[in-house]
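Missing here: one protein chain of the complex. Every other protein chain is in place.
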Amino acid sequence: MVSSSIRQFDGSSEKKTKYNVFELSKREIMEITVDTFLITFEEKIDFSPGQFCMVDVNDFGLTRKPFTLGSDAEGRIMISVKIVGAGTEYIVKTQNKLNILAPLGRGFLPPNKNGAIIVAPSCLAEGLELSRYFDVPLFVASRTNLNDDIVQHYGLNYIIGDYDYIYLLEKLKFSNFEWFFVSGSKKMEEITTKHLSAEGIKEVFVSLNEYMACGIGACKGCAVETTSGIKHVCQDGPVFRGDEIWR
Amino acid sequence: MVSSSIRQFDGSSEKKTKYNVFELSKREIMEITVDTFLITFEEKIDFSPGQFCMVDVNDFGLTRKPFTLGSDAEGRIMISVKIVGAGTEYIVKTQNKLNILAPLGRGFLPPNKNGAIIVAPSCLAEGLELSRYFDVPLFVASRTNLNDDIVQHYGLNYIIGDYDYIYLLEKLKFSNFEWFFVSGSKKMEEITTKHLSAEGIKEVFVSLNEYMACGIGACKGCAVETTSGIKHVCQDGPVFRGDEIWR
Amino acid sequence: MEMKKSGNKLNLRTPIVIASGPGGFGEYFEIPTIDWALVGAYTLKTVTLNRKIGNKPPRIYAKDGYVINRIGLENPGFEGFKALMEERGLEEVISHVPVILSVGGDTFDEYVELTRLLKPYLNRFIAIEYNFSCPNVQHGGLSIVSDKNEWRRLLQVVRKETDSFIIAKLGIEGGFIEQMAEVAASEGWNGVTVINTIRGLMIDGENRVVLGGLSGPNLFPIALRAVYEVRKRLPDIYIIASGGVYTPDDAKLMIEFGADAVSIGSALFKNESVLNEIGKSLQGIQNT
Partner (left out) sequence: MEMKKSGNKLNLRTPIVIASGPGGFGEYFEIPTIDWALVGAYTLKTVTLNRKIGNKPPRIYAKDGYVINRIGLENPGFEGFKALMEERGLEEVISHVPVILSVGGDTFDEYVELTRLLKPYLNRFIAIEYNFSCPNVQHGGLSIVSDKNEWRRLLQVVRKETDSFIIAKLGIEGGFIEQMAEVAASEGWNGVTVINTIRGLMIDGENRVVLGGLSGPNLFPIALRAVYEVRKRLPDIYIIASGGVYTPDDAKLMIEFGADAVSIGSALFKNESVLNEIGKSLQGIQNT
């Protein structure tokens, strides 16, 4: 196989994980927002924070669908899913077991400094994982209200709306955080990267969204243009330094 | 337009009907068998017995779907529908209005002699119509049990199963019927034609099933081979003499 | 019926055209709910020199996003068509909606002879569409385009025979459609219709093999690409987009990527009201 190129940012995990196929049974679903859900499964899977899985959506999509991984305190797999189309609706609603391929991509190993995690509700599972694993604060940036139960259950720090998000960034850059990890929409990741790097904070890491077909580096579909040429999100990512992508 | 060829069998209706589009609201659904239903609509439409309609099945089929027409005592439109796929399932289950094109094809005018109607449950609406309109006996030939309510409500004569069907035909040919009208599956129509004509009963009329796309003679899709060449079920039929089709 | 033609423009009242085949010889005119003021033109079923009785059944089937048909060009031939033109029915259609004639053939000579025979009647039609996707006996069941030299000669001869607005209907098989369009343009043809059905094989509900042409929704991305490729190379040719148009959005995309007009075929089978819907949504788009 074409060997994956070397990771660009410092401190990243170079661990090469073995993929496997799992059948997951739903254990619990919590509403995060009106269209986004945190799903906990019965099963435990070994993975590194930042990695993702591809979920077979049966007749509701021609490709498996990518979701970043998280786990509960006991190590049970969790994913958070925003319903945006037929596949995500299936994942949230079905009573069937879910067939997944995991763990995919490279884990994220943050710099050994103070940092913070910012996620959209759709990436809450990943955010919770990173926050717990590396013991760094988590901020949730949502467009719509968060469900009270989940806020209480996880003691979430959150803001709602674009205006408050910019305000949050303003506040954070005066804190003593030296790196940030952002996972959400492309727009949110771009704005955050640009906003913070304009303030001199270069170590902004983003978990990229590109259309994925295979998830394992075979199809070359998930290409992204970086400052050092074409990279593949499923192999070289999904986490990249923001300033590799946007200037 | 290419004018429709002349009807082959005596006594047929030559009335050229005008098509129109109607939106039908369901009034009542009765179960005929476990998978076949008699649907009565609120609306009344002028048609001749033997004619059919094409029903738009929304996202559940790329063509409208053909069904022979019937009406209740007050003249409200009725169709009987056997669920065989997505379109028929939609027709039976939807609460939406149904968009139809009707009346299509030529009406059936029986010879001025004693005759009888034999229909499968899927063609009950048509059978009831012909039986009432021309005051001739109706026999229902089913594979599975008929619902008691409908049997009682219409005082249906029926038989169940292939064996009993052959037995019925045996009995009927010794009655004083000089013509038969048969509407059901292709197989049933073929067997009946051959069986009766072997006994010298030539005037067996069948309502043919061919895949229909337009229903109005435009696409030439519903062709059928007859003793006098290619005919189009939606224009020259749907009723043909059985011995025009099978020898 | 007014018939403005300027260069490669048909000046339709709306850029929506009924496709050859699904529309038959005007039968849809009998459905009273169609608003003909919203229909730009009605293309008739392809006429060949001699009458064709068409293929044996089964002839058509639909599933999984496509319709398959093997009608086999059933049509009354030139003589039958002449009679038809004298009938009240077709005259009435022609007097209410601009009509495009579609002609086809099995051989080079048939196309040419038919063109000559039709000459006295061509003024009734706003355009003549040449169906170059008919199965052709001389080429082992393939169409006339499979011999590119012969096909170019045919384009030349037809162009010489008539000053009508002539349109080549091209499929994506038998050559690269944009190259074929370039050939037609270089021989002075006014327009192209892209695409025709694509050959397919389907097993129908009664387990019978149906060898026919695919139409319907599955064609849409392919037809859209073809329109784009042809327009990229030929800014001036008139393009009728055909293949899988079912909604106003489909029609608008076709126009956005280069079509002058959009053809509606199989969608008629779902519901002819698609003509009114798309017609209305395209009414703004003028001078096509």
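Lettered A, B and C in written order, each chain numbered from 1.
Throughout what follows, a contact is a pair of C-beta atoms (placed from the backbone, for glycine too) under 8 Å apart; a residue touches a chain by one contact, two chains touch by 3 or more.
All figures in this text were calculated on a predicted structure; none of them were measured in a lab.
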item	value
Chains shown that the absent chain touches, full complex	A, C
Absent-chain contact - pick from C:E87, C:E113 or C:E173	C:E173
Positions on chain A contacted by the hidden chain, ascending	1-3, 18-21, 56, 61-64, 85, 99, 101, 210-211, 213-214, 216-225, 229-230
Residue numbers in chain C that touch the chain omitted from display	64-66, 68, 142, 146, 172-179, 198-203, 211, 214, 217-218, 221-222, 224-226, 228-229, 253, 257
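Note that only the chains that are shown with their structure count from here on.
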item	value
Category of the chain touch graph - line, ring, star, complete, other	other
Remotest chain, chain B as reference, centres from CA atoms	A
Inter-centroid spacing, chain C versus chain A (mean Cα positions, whole Å)	50
Intercentroid distance (Cα basis), chain B paired with chain A, Å	59
